[in-house]
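Please read the structure below before turning to the comments.
Note that one protein chain of the assembly has been removed; the remaining protein chains are unaltered in position.
For subunit A:
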Amino acid sequence: MSREQIEHTIIRVLRIVGILFFVLMVAFPFYWMIASSLRPLEEILMNPANLGLDFRKIDLSAYYNVLFDHGFVRYILNSLYVSIITVALSVALATVGGYAVTRLRFRGQSFMSYSILIIYMFPAIVLVIPLYVIFSHMGLRDSVNVLILVYLAQTLPVALYMLRSYFKTLPLEIENAGLIDGCTRFGVIWRIIIPLSAPALASVGLYTFMIAWNEFLFAFMFLDTPDKFTLSRGVVQLAGSVHLSKQLVMAASVLVTLPILFLFLFFERYLARGMTSGAMKG
């Protein structure tokens, strides 16, 4: 074999090994979670180390149990409510805010533009105690709407930052064309900027949704009434309960994970770039 062939072979082998390693890292726990949630309880107890899944013995009772006996329908609705409102507000505010710091000239514009991310330098754990105290005093603590506020504060900096970077790549001349053709500033944002930013808006929406859907710390601290629990809070509640059943916890975990997975698969095609090609010369 020539030196070149040897190099190619080594690279190919390394690539396969690398991919396999990461796939196993990610896919195995996921597989294990799904498999455990579908196996009948007796089988888990009898043979806990068995990794196989017998398709003839698939048992969906754990899901039924979790959804209807342990209040997960409620938790899903709560999580959906919190996540969707957070996404809507975050995308809307980040769009106008990102546009403002990119295109409009005002006092403190560049400071605003660059200080957006500073808020992200504070870890959530530093903020959670003071916020707990403040919200307790204000009587706002045990409420999903407060969670929305906190999630917004958490996601907006990154959302603004992402959209700002994207807006900067949009050609100014298209906006000027819109202004001359009869749009107001908001008209330009609505009819030109937003359609052209669909990929960026989809990423921001997805990012925000994942944060809001998965968030645990604030939900754990702020929510006391089981009726107001979000999914992640509900899973922990379930895992901590006396009659711990691994099967139920796994089913609950699947319920947390699947929506994100489908959302990602669905939005993935919108994340592709290249929407503006053709506007300009060349």
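Note that a contact is a pair of C-beta atoms (placed from the backbone, for glycine too) under 8 Å apart; a residue touches a chain by one contact, two chains touch by 3 or more; residues count from 1.
Convention: contacts and distances are computed from a predicted model.
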| item | value |
| --- | --- |
| Absent chain [UniProt protein name; select from "3-oxoadipate CoA-transferase alpha subunit", "ABC transporter ATP-binding protein", "Nickel/cobalt efflux system" or "Cation:proton antiporter"] | "ABC transporter ATP-binding protein" |
| Omitted-chain contact residue, chosen from A:Ala35, A:Cys183, A:Val236 or A:Ile260 | A:Cys183 |
| Options A:Ile174, A:Leu217 or A:Leu263, residue touching the unrepresented chain | A:Ile174 |
| Touching residue (missing chain; options A:Gly18, A:Pro195 or A:Pro226) | A:Pro195 |
| Positions on subunit A where the hidden chain makes contact | 171, 173-174, 176-184, 187, 192, 195-196, 275-282 |
